[in-house]
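What follows is an incomplete set of chains from the complex, kept in their original frame.
We just call them A and B in the order they show up, numbering each chain from 1.
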Amino acid sequence: MSANAPDPATAGEADSGLNVAELPGGARAAIEAVLMVIDQPATAVELAAGLNLTVDAVEQLLAELQREYNGYTVNAPDSDVATVINTVGHKSRPRGFELRNIAGGWRIYSRADFADVVGGFVLEGQTARLTQAALETLAVIAYRQPVSRARVSAIRGVNVDSVVRTLMQRGLIEDSGTDPESGAVLYRTTSYFLERMGIGSVAELPQLSPHLPGLEGIEEFYDAGRM
Amino acid sequence: MALAGTPLAPAGPHADPAELPAADPLAGSGKKPGFEVRLVNFTGPFDLLLGLISKHQLDITEVALATVTDEFIKYIRNLQQLGEEWALDEASEFLVIAATLLDLKAARLLPAGEVEDDEDVALLEARDLLFARLLQYKAFKQVAGLINSTLELEARSFPRQVALEEHFAALLPELVWRHTPGQFAALAEAALKPKEAAPSEVGLAHLHGSAVSVKEQAEILGLMLQAGRPLSFRALIADAESTLVVVARFLALLEMFRDKAVAFDQLLPLGDLTVHWTAGRDDWSSENLTEEYEEQP
């Protein structure tokens, strides 16, 4: 999932009636909703455009959310939930996540204090090998790059979303922009992939049999069906 | 969840197939509707049938299928006239249902009588089966509507599935990579090769159906007819457990007729065919049959 900011020029028109302040939780919650699911950091300008708010308002809300997540704002004990474990004054405690501004973009991360716990959780069950599904997907991307997930799915006959995420995480493939027609994200292999393969460029990959179908015949169910 | 209480209304944008231009030959003039048009309009013969039934506001359980039969047939005919290309299996489904509907309609034109012979029973079975299939399809169509609305509702919340933070990604064990470029290419070759279609499930079992021997059937017919009474063909095949047996008995009769073991009597064109035994008791044996039916694979 990649974070693509709505084009400020069109976002205003499309959402002309949108007033996030009227939604439950208001503009704060709207910003949270976006921050929780975007993969790439979003700038205050992008957020403002997407939410139909001024940049100033967004920056103020971001700062407030950041403080709130850090457990700074509230000290009032919370009597409603006093019966539940760990609750006394929990509203004033830091949350397990934090809002960070890195190179101008905002994103939610897990809180650094929990790095050990989270790291252990993440590492469990990880293997040093790629699964067969991941290898095949990587092979398709290597020979058909740049290519969208939808096309790789169509070639492999199965959904490849989670495998593509694994390959990204492993640094073997990367985002190479979007398809001008469908808007789908395109993927290509990385220099780390070349390094692991021991070759200098993808041109050095062994030739495939010329009879293999290219991408022309591949059903583009995703792109075509996308609303 | 709108579908729950809506009787028979086809879900979503594919509302009433009967209202579609294709049902009216004039509407189709000028441009020929393509394959998609048909698929968009309705998703199969049951869909069409349900649409027609709902158009007449009939209760599916009591529906007089005769009233929708004409429209069903007309619809198919129009599609054909418009030059629709039919996939053979799809067309056959439509035709099977059209034929069943026609049968049922024909039965209604006759004076209502007692259920007497096998044909009446078969007709009743055909009707019940059609109803059952229609009801079943209707049920699935309803839950398809529910699934659709649930999917649409759920598509409004997005899961958090973000890339792993870099410091965690750095903790991942170093990738074990043992593929040479050649092996990797082989992998790509295999992945890119067009997939063999999954094994076809088109029923082939009937091709290996138990072999039916014309000779055996002739023996059975001989025993039935040698009892003395003439029998109708219908009676002679009354106990046939498959069409194959019916065919074998028919062939056997032709053989026996040629051997002058039997004679036929038919009072009216298309009337009952009566078979008499004409040979002497021991003048005929199934051994007389030609060999040509025996070399069955």
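A few remarks follow.
We adopt the following convention: a residue touches a chain if its C-beta (ideal position, glycine included) is under 8 Å from a C-beta of that chain, and two chains touch if they have at least 3 such contacts.
Quantities reported herein were computed from a predicted structural model and do not represent experimental measurements.
Only one copy of each distinct protein chain is drawn here, but the full complex in this file has the composition A x2, B x1.
Everything that follows uses one rule, which is that only the chains that are shown with their structure count from here on.
The part of chain A that touches chain B in the complex is made up of residues 1, 36-39, 107, 109-110, 115, 118-119, 122-123, 126-130, 135-137, 139-140, 142-144, 155-157, 165, 168-172, 196-199, 204-209, 212-213.
For chain B in complex with chain A, the residues that touch the partner chain are 158-165, 167-169, 171-177, 179, 181-182, 184-185, 187-195.
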